[in-house]
Structures are given as C-alpha cells and as structure tokens.
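In what follows, a structure is listed as structure tokens, so that the remarks can point back to it.
Heads up, one of the protein chains got dropped from this complex, but the rest are sitting where they should.
As written, the chain order gives the labels A, B and C, with residue 1 at the start of each chain.
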Amino acid sequence: MPSVVRFGVSLEPDLLKRFDKIIKEKGYSNRSEAIRDLIRKALVEEEISQPEKKIVGVLSIVYDHDFSDITHRLLHIQHSQHSKVRSTMHIHLDEKNCLEILVVEGKASEIKSFADRIQSLKGVKYSKINLFVPP
Amino acid sequence: MPSVVRFGVSLEPDLLKRFDKIIKEKGYSNRSEAIRDLIRKALVEEEISQPEKKIVGVLSIVYDHDFSDITHRLLHIQHSQHSKVRSTMHIHLDEKNCLEILVVEGKASEIKSFADRIQSLKGVKYSKINLFVPP
Amino acid sequence: MPSVVRFGVSLEPDLLKRFDKIIKEKGYSNRSEAIRDLIRKALVEEEISQPEKKIVGVLSIVYDHDFSDITHRLLHIQHSQHSKVRSTMHIHLDEKNCLEILVVEGKASEIKSFADRIQSLKGVKYSKINLFVPP
Partner (left out) sequence: MPSVVRFGVSLEPDLLKRFDKIIKEKGYSNRSEAIRDLIRKALVEEEISQPEKKIVGVLSIVYDHDFSDITHRLLHIQHSQHSKVRSTMHIHLDEKNCLEILVVEGKASEIKSFADRIQSLKGVKYSKINLFVPP
C-alpha cells in the first residue's frame, strides 16, 4: 500500500449530505476513495488532450465479418501499426457481428488518428475509444 | 458566508502533485475549492438523470431568422410552454444568423423533451443545453 | 431560403427503421432535417477543438451573490476581457443563488481559458459552457 498525503477539504453541509448519499449508492466505502476517483478522472480528461502525452486506449469496434474484405483490412491496418497495438480480444456477438477490442499505446495524437482510421473503414458499424494516462 | 464542514482526504503524493499542477493552471486558489467543483459537477451529472428532478436548463440555439416562418414557430412553442421559459436573450450573430438563449425550468424529463422539440424545428441549425440542479 | 445540394445516402433497412422511430419521437418533420443536425453537431465538435478557430460560447454559471466579493470579481474579470463578452443575462434563482449567462466570442483557446478562470473563482458553484462555430 503506497504512502499517502492527507489534507483537509471544507464543504457546505447540504452539499456533503448529497455527496454522501450518491457515493453510498455507488458503493464507495468512504469519501476519500470517491474524491480520489473524481480527481483521477479530472486529471485524465485534462492530460489526454495533450497531443504528445503517452496514453493507453481501449478501442472497441463492432463490425460485420461477412462484409466484403473487412477482416483483411482490419488486420492490415493493425499490422501496419503493430507497435501501437498491445493486444486484441474478439467476441462473436451473433451470427454476423463481431466485437473487437484493441488495446493501443502511443502518443495521444497518434492514438486518436489510428482510431479515426479504424472507425472510417467501410463495414465498421460502431467504434468507441476510452483513453487512460498510465498511472 | 455559509458554515462549512471539514473532513480529511488522503491521496498518493504523485496524484496530488499532478492535481495541484492542473488546478493552478486553471486558476484555483486552493484544493478545497477545486474539489468542491468536482463534487458539484458529479452531483449534477447524477441528479439530472432523474426524470422527476426539478432542474434549470440553459438552451442555446442558432437559427436563420429568414428561414420560412421559423421566428413565428419558435415563439409559438415558447408561449405554449410559457410557464417553463423563465427568460430569453437574443444575439444577432451576423446578417442571417441568430443566437437565442432560453432559461427553462421544470422537471428533467419535461425540459429534455422541450429541448428536443426546439432542436427538431426546421431552420434551427444548432442547439445545445446545459442542465443544472438549483443548489 | 438558401439553395441546397442534394445527394443520396444508402442505409440498411433495419437501421433506417430505428432512425425513423427516433427522429419522429424528437419531432423532426423529415430525415434530411435530422441528418443535417447530426452533420452540424459533428462539424462543431471537430472544429471547436482547433485552438485558433473563431467560436461563440455560451457560458452559464451559478453563484452565491452574498459570497464575499464575488460579484465584484466577476465584473472585474469580465471587464478586463470586455472585447470577448458580447452580452450577459442574469437570473435570480432564489434568495441566495444567481444564474448568469455570458455570451463570449473569440479564439477557441482563449474562450476555454476565460471559462476556466471564471469557473475557478471562489463562490462560483457550477459553470458549464456550450461552444458553437458561427455558421
């Protein structure tokens, strides 16, 4: 368990009451833990907007594997950028549709343009990316 | 100045350092103030998703005032819901385009469907809404 | 009414059916109108991320007017940047709280840092900004 620094926060009683209610519903065991999560979330939002920042992305796409040569093109793009793709997971959603999850690493600007290229492929139905700054 | 409650938060030193850097850039005078804002933001996000919650919305729309009878239809919708519209502000953006801002009050579900009706009007080019829970 | 260009879009029947259902619920009179709104929204999201782009922002803040010298500081910041602030609207939400709406114009990067300064003021409880690219 890492060493921690402790500091005080002051809050209006009504605000604190509403906050305690919501974090209890979400399952937090204490305020510190909930506030740590808010801080980490705020930091990540700020830091992933820096183009040079090294980030990790979880890119999820849904596509129809029967559609033209989509599987070939997806593999081709991934191999051409293989140093960015750390791992992939594949789920057969139903007879036609695949869910593929790519864990990618690199500069924020590169990761975003890689995600754009994948999303714009004909046959890719949805695509969403979550970005993290390695802690 | 309202009375406040004070409590402690513990944080990893590295996380705290990154947080201090970002809140300084944003202009916060101290951590408490920045954390209060994070908490209020989290509360509002949670509370505006409750359909019955009484909320305040700031609806901003851009439209072309020369387009057909758009000004008439906008007024008509607003008057038919006049108890929800608290005030409006109008800006002449350029020769053709208007920015109109409507402050609306009511249940979350009603405010959202009111915003949908306005957005879907032919001639309304953009529309965005910000929702608040009255403190 | 401006001249328009017409082009064809092809869509899977099931997707079209779900789309038609949703745009009807939202009140759109036809698909073109709904698709135009999706396109404008996508363009704005893309364009407001360019720091040099000239944009319009609607900044809404909630604050307690009794809190210290908050009204003075808000006026001071606004006047120091008066060329950016096109107009303001003020609503007395309740005995203590004010909703103030500022229409601001300028480069995307300047508008965002102006909004950060306002949000970080002690006494400002919430703040949200909507950004538009003048059509």
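Here is the rule we go by: a residue touches a chain if its C-beta (ideal position, glycine included) is under 8 Å from a C-beta of that chain, and two chains touch if they have at least 3 such contacts.
Every value quoted in this text rests on a predicted model; they were computed, and no experiment measured them.
*Asks:* What chains on display are touched by the one that is not shown?
*Replies:* Looking at the entire complex, the absent chain's contacts are A, C.
*Asks:* To test your reading of the contact rule: which positions on chain C touch the chain that is missing from view?
*Replies:* Interface with the chain not displayed, on the chain C side: 2-13, 15-16, 18-19, 22, 31-32, 35-36, 38-40, 42-43, 46-47, 135.
*Asks:* For chain A, which residues lie in contact with the unshown chain of the complex?
*Replies:* Those residues of chain A that touch the unshown chain are 1-2, 23, 25-29, 33-34, 37, 40-41, 44, 56, 58, 60, 62, 64, 66-68, 86-87, 89, 91, 93-94, 96-97, 99, 101, 103, 116-117, 119-122, 124-126, 128-130, 132, 134-135.
One rule holds for everything that comes next: only the chains that are shown with their structure count from here on.
*Asks:* What chains do chain B and chain C have as common neighbours?
*Replies:* Output, common partners of chain B and chain C: nil, no chain qualifies.
*Asks:* So the centre of each chain is just the mean of its C-alpha atoms; given that, what is the distance between chain B and chain C in Å?
*Replies:* 8
*Asks:* Could you put a whole-Å number on the gap between the CA centroids of chain A and chain B?
*Replies:* Their C-alpha centroids are separated by 26 Å.
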